[in-house]
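All protein chains but one are shown in place.
Naming follows writing order (A, B and C), and every chain is counted from residue 1.
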Amino acid sequence: MNSKKNGLAPISALKYLFKKPHTVRYPKEDLEVFSIKGISPNYRGFHTNDLEKCIGCGNCARVCPASAIEMVEYDDVEPANKFANTMRPTIDYGRCCFCGQCVDVCPTSSLQMSRDFIHSFHPDSSLSPEEEPESVVKDFIWRPDQKHADNPGYLRPEGDLFGKVIDFDRNEPRKEAPSERKLSFAKFVHTYSKEEAEKEATRCLGCGACVEACPNQLHIPQYIAAISKGDPEESLAWIYKRNPLPLICGEVCTHQCEEACVVGIQGEPLAIKWLKAYSSENVLKYQDVVEEKKMEPNGKKLVAVGAGPASLSFGYYAKLLGYDVTIYEAEDKPGGAMMWGIPKYRLPKEELMKDINAILDLGIKLKTNVKIGKDISFDKLMKDYDAVFVGTGNSKPMTLRIVGEDLPGVMQGLTFMKLVNEEKTPELKGKRVVVVGGGNVAMDVARSSVRLGADVTVVYRRRIVDMPAALEEIEEAQEEGVKFVETGVPLQIYGEKRTEEFEYAIASLVPDPKGGRPRPVVNDKSPHMKIKADYVVAAIGQHPNLDFLPEDMQKKIGFDGKHVPVDDYGRTNIDGLFFGGDLSNRRQDIISAIGAGLRAAKGVDLYLASQK
Amino acid sequence: MSQSQWSELVNYFRGRSMWMLHYCTGCGAIELPPVMTSRWDMERFGIIPMATPRQADILLITGYLSIKTLKRVVYTYDQMSTPKWVLGFGSCTINGGIYWDSYNVIDRLDKYIPVDIYIAGCMPRPEAIMDSFIKLREMVQKGEAKGYEKYTKNYEWYKANQDHVFGRSEPVLRKAEEVTKSA
Amino acid sequence: MLKYVKTLNSMGLKARPLGDWEFEVLTPKERVAETLSYLKGSGFETFIHLMCVDWIDDGEFELVYNVESYGEAIQALVKTRIPREKPSMMTMMNLWGLCQVYEREIHEFFGIKFEGNPNLEQFFLENWMDLPPLRKDFDTKEFSEELFGFKEDESHGIKAPERIEYK
Partner (left out) sequence: MELRPLNVSSTNKRKRYELFIGPNHPGISGNFSYVLEMEGHKVADVTPDPGLLHRGFEKLMERRLWTQNLALVPRICVPEPDVNEVAYCMAIEHLAGIEVPKHAQYIRVMVLELARIASFLFGFGGVGGTTGLYTAPNWAIGDRDYILDLFEWLTGGRVYHIYQYPGGVKNDIPDGWLEKLSDLLDYLESRLPEYDNLIFRNPIIRDRLKKVGYLSAEDAIENGITGPNLRASGVNWDIRKTQPYLVYDELDFEVPITGNGDSYARALQRRLELEESIKILRQCIDQIPDGPYKVKIPNPFEFRVPAGSYYSKVESSRGEFGYYVVSNGDVKPYRVYIRGPSYSSGLYYAKKAMNGMRIEDVPVWIHMMDICPPDFDR
């Protein structure tokens, strides 16, 4: 480039006078380079938050690199669903760096950014300088709402799951094909391998929405984080803090936590249950990793009636507190409903015993084949021990109360499952089995019968969506060839010597005015149907059996035939008598029973401390 | 012409020619060249950069202030002749911004010098900057921006805060006795 | 690159490739000068950086010298570990004058003394009296809250000024 000495060169600058000026004469005019007037359509400006969609999970607050977001409790908002809370993000624009990471991580897409960005503040000059910093900071702290929502900027729409930093796709554990698994009682779900488990665990955001949903408030984020670190031992130690039956819960828990999982709002929730199964299966000896400090024995003796999950959990935590615990069990093996009610394809007996033995190894005395009320009177227990815990669960099945119920071939769900687990069922190959009910027991009965070669129909009073059984159980049963009859109300069982035909009516569903599940109503117009049935199994629920308790005691604790009222610590009206498990729980599942046992152990401790 | 009319007239012209000090204290300064030059052209408002503090009216604190810079900013502010105004740019001057936990960046500017206008943003866009200039002009013309009077009236308080940062004579955290040992 | 790795290994040092154009050499503290001058002699003429890692659990500082050969387009990271207690290291200023500023910076941020470096005064910080800030045991959040935090009672013993009323 040579520089020509050209005296006229400066004059060429005159041509710029006639060009369109490129100055943007703000505020008279605005930028006009994008598809809309003003700044770019995806600009990261002030936040907007759909307060009705927000669930208050706090992920935005945790991901904020400037720690500008604080979750604040508000009373003018409604929780978005039954697991949500009323915390909402409040943003300090004296910290915010407008990076948009909070928007990327928001699991509900409620938090977004707008194109509004102008806000300036002039502190009141009459304020004394001490007060000024506070007043300035306060002016820049807002709760984002829909104020800027009509000017949307940087956002992650609900459909754009890829753009978010959350992984929405669940890694299901490998399962055998339905045609394979219905041939035997072998476990058909393959627990995660290390890679699978770590991959699934890294989907966890660690927000802890699941903790509140869990009936026993396990340390879920902590144990999942430990798995993603590649440390199943640490994970198990976290689980053991509130749950001494990790493998059992890993296989058969009702996983309320997964319903609350925030990843599940737009995608699939984490497989929290299978992750728990992973860490407990990958630790050979629990005692090696669970370094619970056991207190010195304090010489007090406790007794638990029934060796189900509630009593085992009670025994474990009471033992840790230094008590001497004895468990009485009427059957020859511990485990209660877990032993006799759950089929082997869901929970192999060796896995069950692994958990139970780990508890019993602590030095808890187990006396099997002892029926309270028959072999030992309950009064004697009350006298001999410092406190008594009853966790016998529901053992009295509910009956259909229809004609023909006493025919041979009609069975109760739990009785049937006990036969299955003892491998003493009658020959079912080619037989037609009708299962009445829609709970988990009904599914167990149906799927066990399938495995025994029967042709199974499930008759339920309401629709499939109303069934209390876990959704995946229903789906798997359908895959295995179980037929479902919706809104079928049993009417009569026909047969000469044994069951031959089963008659039911198709009911119409009437919505419940109280907002519960719809009620099936049978009237004259309802069509009646008949199907052939060799066996009818009624799995419509159970009631507790407290016959071993003296009558006056039953009355005193307020037992109404279904339920024993207790306080948070399992205490009843009688000093030293504690109840737990299905007897007193709102939810009838294992994890609630474990929780009841844990709380009762604490309650016993408080009670005995107050006795001194 | 009465006294108040006279000061009104003075304020009017003050608001029409505000010279800002050309001092890039932080990263917000990267938005100043576009504002000063042809695209946004703030000379339209009578604002031009000025190299010396003596002739400047506006001190722009463009973002975070490290301890070292704060010292120079305080010198500079003291050198500027009244009336003088301070604009705090972006999150960092309000509550520490993304450097809220940094060991070398102050959190709140108004502990050390009075600020007339704060602008939200990290960093503020040219539009936001000009918006606040217009706001400042209005305030000046109305005679409302009086941060400098506050500074002189409460000089001791501001000075004490400044000395708290500059005049450290012992370690801030306890553990520091090791330092003397190892160094 | 492999030939350098081989030669360095035969010198009794641990060398291995890290990427396509990057290899690391682990040397004891005493042999850093030897390694670096060998590398400089074989074409690694540009000094890219010197940095330090505080391995507090091992009780050691790790110094990383990064040198580059423009001729062969490879980069060598020479790593050495020195004890964390009373840390000191010899200066490499005689190889690259540039080391002077890097060593001064590390002295400031980690408290490592470089023997032979004439100027180890404070560089980036002013009037610093706490632990060197990049050490792992220095808590920057606590420091920030202590020094810059806003406390309700911030009067320094000065009588709170009266509210000033402006019209």
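Heads up, the rule we're going with is that contacts are C-beta pairs under 8 Å (C-beta built on N, C-alpha and C of every residue); 3 or more make two chains touch, one makes a residue touch a chain.
Just so we're clear, the structure is a prediction, and the values are computed from it rather than from any experiment.
Though it is not drawn, the left-out chain touches A, B, C in the full complex. Across A:Tyr43, A:Trp238 or A:Phe548, the residue that sits in touch with the chain not pictured is A:Tyr43. The set of subunit A residues touching the chain not shown comprises 1-5, 9, 12, 22, 31, 33-35, 39-44, 62-66, 97-101, 104-105, 113, 153-154, 162-163, 165-167, 201-206, 225, 228-229. For subunit C, the list of residues touching the undisplayed chain reads 18-22, 24, 45-49, 51, 53-54, 64, 66, 70, 73, 75, 77, 96-98, 100-101, 109, 123-126, 133-134, 136, 138, 140-141. Mapped onto subunit B, the interface with the missing chain covers residues 21-27, 29-31, 33-34, 37-40, 49, 51, 53, 64, 66, 68-69, 72, 76, 98-99, 101-105, 122-123, 125.
Keep in mind that, in the parts below, only the chains that are shown with their structure count from here on.
Averaging C-alpha coordinates per chain places the centre of subunit A 50 Å away from that of subunit C. Averaging C-alpha coordinates per chain places the centre of subunit A 54 Å away from that of subunit B.
Subunit C has its Cα centroid 34 Å from the Cα centroid of subunit B.
Annotation for subunit C: residues 150, 154-155, 161, 164, 166 touch two or more other chains. Residues of subunit B found to touch two or more other chains are 96, 100-101, 108, 111, 144, 146, 149-150, 154, 157. Residue ranges on subunit A touching subunit B, taken from their complex, read 22-27, 30, 39, 46, 65-68, 92-98, 117-123, 125, 128-130, 132-133, 136-137, 139-140. Here subunit C touches subunit B in the complex through residues 85-87, 111, 113, 125-127, 129-133, 137-144, 146-150, 154-156, 158, 161, 164, 166, going by the rule given at the top. Contact residues on subunit B toward subunit C in their complex (touch as defined above): 67-68, 71, 96, 100-108, 111, 144, 146, 149-150, 153-154, 156-157, 160-161, 164-166, 168-173, 175-176, 178-179, 181-183.
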